[in-house]
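Structure incoming, see below.
One protein chain is absent from this view; the other protein chains keep their places.
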Amino acid sequence: MKGGQVLINTKQPLLKVENLHVHFKTEDGIIKAVNGVNFELFSGETLAIVGESGSGKTVTALSTIRLLDENGWISEGKIRYKDIDVLALSDNQLRKIRGKEISMIFQEPMTALNPVFTIGDQIIESLELHLDMGKQEARNRAIELLTKVGIPEPERRIDQYPHELSGGMRQRAMIAMALSCNPSILIADEPTTALDVTIQAQILELMKELQKEFQMSIIFITHDLGVVAEMADRAIVMYGGEVVESADIITIFKKPRHPYTWGLMNSIPRIDRDEERLLSIPGVVPNPLNFPKGCKFSNRCFFADKKCIEENPNLEEIEANHFSRCWHIDRMLREMHKVKEGER
Amino acid sequence: MTTYIIRRLLLLPLIILGVTLIVFSMSQLLGPLKLLSTYVDPNTYAKMSERDIQILMEQYGLTDPLPIRYGKWLKSLFKGDLGWSVVGKEPVLSALINRFPYTFELALYALFPIIGVGIWLGVTAAVHHNSFIDQFIRIFALIGWSLPDFIWAILVLLIFYVGLGWFPPGNLSIWADQIVKSASFQNYTHLLTIDALLNGRIDIFWDALRHIIGPVIAISWLWWANLLRITRSSMLEVLRKDYVRTARSKGLPEKVVINKHARKNALIPVVTTAGQMVIGLLTGVVIVEMVFVRTGLGSFAATAAQQLDYASIMGVLLFTSLLLIIGNLIIDISYAIIDPRIRLG
Partner (left out) sequence: MIILSEEFKRTLKRFFTNPSAIIGVTILIFFVMIAIFAPWIAPPKLPNNRNLDKAQSLLDNFTEDNKDLIIQELKEFWNDNYLFAEDDYIEMSVLMEKIKEYQKKQISIDELKAYIKELTDIYILNETYYNKFEEETNKVIRQLKQEFVKAEKKYNNSIVYSNMIKNLEEIEDSEKFIKYANNLVEEFNKNFIKSINFDPYIMPNVTTTRTPIPPSQEHPFGIVNQKDIFYGVIWGTRTAFEIGLIVVAISTAIGLFVGSVAAYFGGWLEEVLMRITDIFMSIPFMLAAMVLTTILGLGIKNMMIALIVFGWMVTARLIRGNILQAKNEQYVMAAKALGVSDFFVIVKHILPNTIFPVLINATMRIGSMVITAAALSFLGLGAPQGYADWGSILSYSRDWIIGGTNPTQYWFTILYPGIAMILFVIGWNLLGDALRDIFDPRMRH
């Protein structure tokens, strides 16, 4: 370590995903949901995967623990957790990782929890499985966890069924279940999308506290930029199954360097800007059965030209730890400058 | 749940009443002359003059207006008087009660293969969706479902009795029958196999069992095919659910995911169709008992129908409907118990 240099990344990443390709077989053809995604996750940090529906963000996350639907498969790529090659694991070994090292919480807690078992049962199940706890010990721990996630009267709630709890409490219960075995990574797939705004804030608060307490990393999947701003240290933006931009959170918001990211930023109301209208990105996501040859965003991009339509740009590191996939970032910069000037 | 059960219980008398109304209406289609035959032996009035027959009809209330007739008929039902059975040569009610245990025994033994095989194969087929096993099981079930019960029953009789000599028709061999009918044999439950055991007669037990296996095979084949299909599609649906994915994400072994998490949910809709199965059993019993020449409600009904013994067939109808209603009630209650959403909702 040289003096005076900012210590960036000498640690080994906790999770490393390289060149991930995921395909799905459907009756209409093969869908290429993920096309060459790379990212790393370090311990203690929160990584946001941002994108709209169909961008491949959920599939990417599911792939890390190989939880794909039966018609999907990982056609290419490497997934490394600590020093384990996840794709080479046998089913038995994989199960030791799921729920214990890497846990996941889902968007809709009503359907993600089994309606015929109590929430206590479902938490205790994990504890018994991974931590070899006895019944009583597990039950006590479960009550502890419920308290930790902020569910009042945990001794009573533990014997209740999911439909007896409110939406926010169900999500807390699911968090308790996911954290029960102290995982290193928590994957949260749009956990607050289905909740009221006020509950949303509470859940996010809770997650931040727990992250500190349990010392874990979080992969946060969302399309909501407000949540990203609140929770994430770093973010990767996905479009059409690819990473189009990745950087730390401040950079993403203040210095977006991809037309899609910039479009996203412009489409949310911002307190720090004085705007009259929100801009939306015209057009729609291309059909995943039939991606264009070139840049997948080209049909909606203001700056696209022939080159964009013909050739897909590579993900380039445009500055330290800031990556972008675009041929004409300079054009975008000029436009951004114009806009800024116009605002003055 | 209590409100649910109370509601069902309150509706019970209404439904029973409705059934009696339907049966009564059907009987009235016969016309007064034929109805008279249900009360009085037709030979006695065949030679009578019209006037005398008229008097006879009035005597039995057959000329009263409909509602009064219905009321009187209901009253006699409550008193247990369902008329005289020509086929059984005894009052209809006692004819039914005497034959019911045989049918019940058959249905009981049939339930095991039906439920066991049906659910097991249904789950297996769903888990190995679209694979060779799945297709094979589906074809197997399709044939079972498409096979008319009487053809299958005859085939079973052909193969296992005529061909192999294993499972003879009838309820018991003659020697066993004589013992059972003798005074020394105590009929505790009226179920042959169980009574045989209770009386300490293993030989009779085996004999009764030998006679019952054939019909059980005949009846159950068709119904486990049905149960299989319902279990399979229910299971397929459940396997798609989010909570199954959550269970996998927790690192649970696949066996646990299927047998614990998925199956319990999949069985809930299956239980609701158990009501259909009871109907199916009551139906299949008619054919099977006829083909295997067994005593029971089914053969009683068929014989009575063939001989135009109206009192008997209506009695059977009422009796079996009652069985069905009670059966459905039990199923509904257990459904409420199994599904916590209903139990505590």
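Every chain is named by a letter (A and B) in the order it is written, and numbering of its residues begins at 1.
The rule is simple: a residue touches a chain if its C-beta (ideal position, glycine included) is under 8 Å from a C-beta of that chain, and two chains touch if they have at least 3 such contacts.
Small disclaimer: the values here were computed from a predicted structure and weren't measured.
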Residue in contact with the excluded chain [from B:108, B:256 or B:305]: B:305
Absent chain, residues of subunit B that touch it: 11, 14-15, 18-19, 21-23, 26-27, 29-31, 142-143, 145-151, 154-155, 157-158, 162-163, 169, 279, 282-283, 286-287, 290-291, 301-302, 305-306, 308, 310, 313-314, 316-317, 320-321, 324-325, 328
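Going forward, only the chains that are shown with their structure count from here on.
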Subunit A partner contacts - residues on subunit B that touch it in the complex: 129, 241-243, 245-254, 261, 264-265, 268, 338-341, 344-345
Subunit A residues touching subunit B - in the complex, by the definition given at the top: 65, 67, 70, 91, 94-100, 103-104, 106, 108, 111-117, 125-126, 129-130, 161, 163-164, 174, 177
